[in-house]
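Shown here: the complex without one of its protein chains, the others still in place.
Note that the chains are named A, B and C in the order they appear, and that numbering of residues resets to 1 at the start of each chain.
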């Protein structure tokens, strides 16, 4: 039986340890928990905040697509993905992926696969608000993110 | 400047979120946090406990060796490794690796590299205490762990 | 293909340049692929011309699914235009 991923897109912050606890407390045969969290960087204190825009509905759908694919590729017991939108300050959390499994390779691969696909497929856009008052600008997509996705093919 | 890893070998449990907080609270340019935690499995409720033996001194030295190597291979901002010894119940944490970086690839690679090397190089041995009262037995090393190490060469 | 009405959505700097978040739009019969849609939209006014200056970089989703520019449009309920994603 493949796991049913938990996907949440929300403005509020989240609690990584509470999410891990929710995934592991009911199952004493999980041996491995891999997590990734993405934080808002200050870019050398030049950034006041990031503003994250998203496409409601499609954001959840795209994350779910990659999460379900991960659950068929590897023996994953649980997969939780939380992505925030709205205004986020430097140091704050933006995204969280948790993959649990009996085995560490599946947990690592699952978490990384979801992050790679989320980066280039999930409809979120970052706008940078600068400390120096210059006009806010949209972050350019990185070629390296597209390449990261291709390594799974 | 390469990061100085934090390596701890202890009998006590640990708090993952406190460890992450200690690594990220002072630095608002960390964009990525990858973690791995290894938990004691009940093996279908057949296991009462794991007993972990270690070689004090060498255990820390071997973990440090792989952690320092990870910090030279990837642009890592911080690396924390905690490994427990003694009696550990199903569901409890055994090991924790946290790698922080500006970039997600470095964080993922760093955490996984340390886990792969720790598995086959750090002097820890697990003994299984069974629910059915049969004699406790030492866990056999897995060939797959040796192979996992070789993928980094 | 016959004319039909569709909900259009615009995100990020495309939304800013066209000046609207969403609208109901009647697509003409002549528009049958995603690429034709982009080229047709570009002719609507200066705002759309600025937003779709380089059609190749625009991503299009039909009913919330990424779609190639060569694909035919079909009859989706909603069509979204946006730049490459920068989430995560």
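The criterion applied here is as follows: contacts are C-beta pairs under 8 Å (C-beta built on N, C-alpha and C of every residue); 3 or more make two chains touch, one makes a residue touch a chain.
Model, not experiment: these values are computed from the prediction.
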item	value
Left-out chain, listing which of the shown chains it touches	B
Omitted-chain contact residue, chosen from B:54, B:68 or B:103	B:54
Residue among B:4, B:18 or B:139 that touches the chain left out of view	B:139
For chain B, the residues touching the chain missing from this view	38, 52-55, 57-59, 61-62, 83, 94-95, 115, 118-127, 138-142, 145
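Here is the rule we use: only the chains that are shown with their structure count from here on.
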item	value
Remotest chain, chain C as reference, centres from CA atoms	B
Intercentroid distance (Cα basis), chain B paired with chain A, Å	23
Gap in Å, rounded to a whole number, between the CA centres of chain C and chain B	49
Distance from the mean Cα position of chain C to that of chain A, given in whole angstrom	27
Chain B, residues touching no fewer than two other chains	104
Residues of chain C engaged with two or more neighbouring chains	88
